[in-house]
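Only one protein chain is missing; all other protein chains are in place.
Entry: chain A
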Amino acid sequence: MSQQVLEARELSKTFVSGGEPIAVFSGVSVALAAGQSLALVGRSGSGKSTLLNLLCGLERPDGGVISLLGERFDSREAEAPRQWTQRWARLRRGRIGVMFQEANLMPALSLLDNVRLRARLAEQPLEPCQSWLERLGIGELAERYPDQVSGGQRQRAALAMVFAMNPDLILADEPTGSLDRRTAEEVTAELFRLQAETGVALILATHDAELADQCQVTLDLAHGAADLTPGASAGPAP
């Protein structure tokens, strides 16, 4: 049986807007093992990005418990914000790879230096960085700067950065949202290929139903399901 990477139970998040509390979601539970992939789908505003933020510690849930890679984060426990932030920062630095729709790269660094920077922060060796770019088909662009390559090439470089840190979990928020269909398909294919090769767990937030279908499990936040725990079972959601 695969090693459990993530288990989140009864997560809830509320924002305050104009003095009124707005519940983004509540009672959401997620579990994921190494090598598994999960697609988060739902309408705009359904809380996909917010859930990803909770799962990498960029935001704190109002309720629920997250167990990730052996660390437990319980919103009910009065843990000091500083300590909570530091524990999450350690995980993001070495074990969680985060991808966004665009601008994941430092504009002042070449593609290779971006990959090296991410690997260095994760305390991974720098030597394989060039080979990651080559595996993603942009090895010859290593010395170019982000504004000198296409959007698709930038997202490939972002993928190289994530895999160069050798993470246990990748959280990708609409990683192909800014790309044309063909390029998006190419980048997605690379993502799933490398995910399968490395055995990393993947959670992907997307509007794209076809992309979601490629994941083993789909979690539709738009329907506001109370318990969407996919368990450890493989295969796409029914």
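The working rule: a residue touches a chain if its C-beta (ideal position, glycine included) is under 8 Å from a C-beta of that chain, and two chains touch if they have at least 3 such contacts; residues count from 1.
Basically, contacts and distances are computed from a predicted model.
J.: Can you work out the missing subunit's protein name as recorded in UniProt? Choose among "Stage V sporulation protein AD", "2-hydroxyglutaryl-CoA dehydratase, D-component", "ABC transporter permease" or "Menaquinol:cytochrome c reductase cytochrome b subunit".
T.: Missing chain, UniProt protein name: "ABC transporter permease".
J.: Among A:22, A:121 or A:196, which residue is in touch with the absent chain?
T.: With A:22, A:121 or A:196 as choices, the missing chain is touched by A:121.
J.: Of A:22, A:89 or A:209, which residue touches the hidden chain?
T.: In the complete complex, the chain left out is touched by residue A:89.
J.: Applying the definition given at the start, please give the residues of chain A touching the unseen chain.
T.: 49, 53, 56, 58-59, 85-86, 89-94, 98, 100, 102-104, 106-109, 113, 116-122, 126, 145-147
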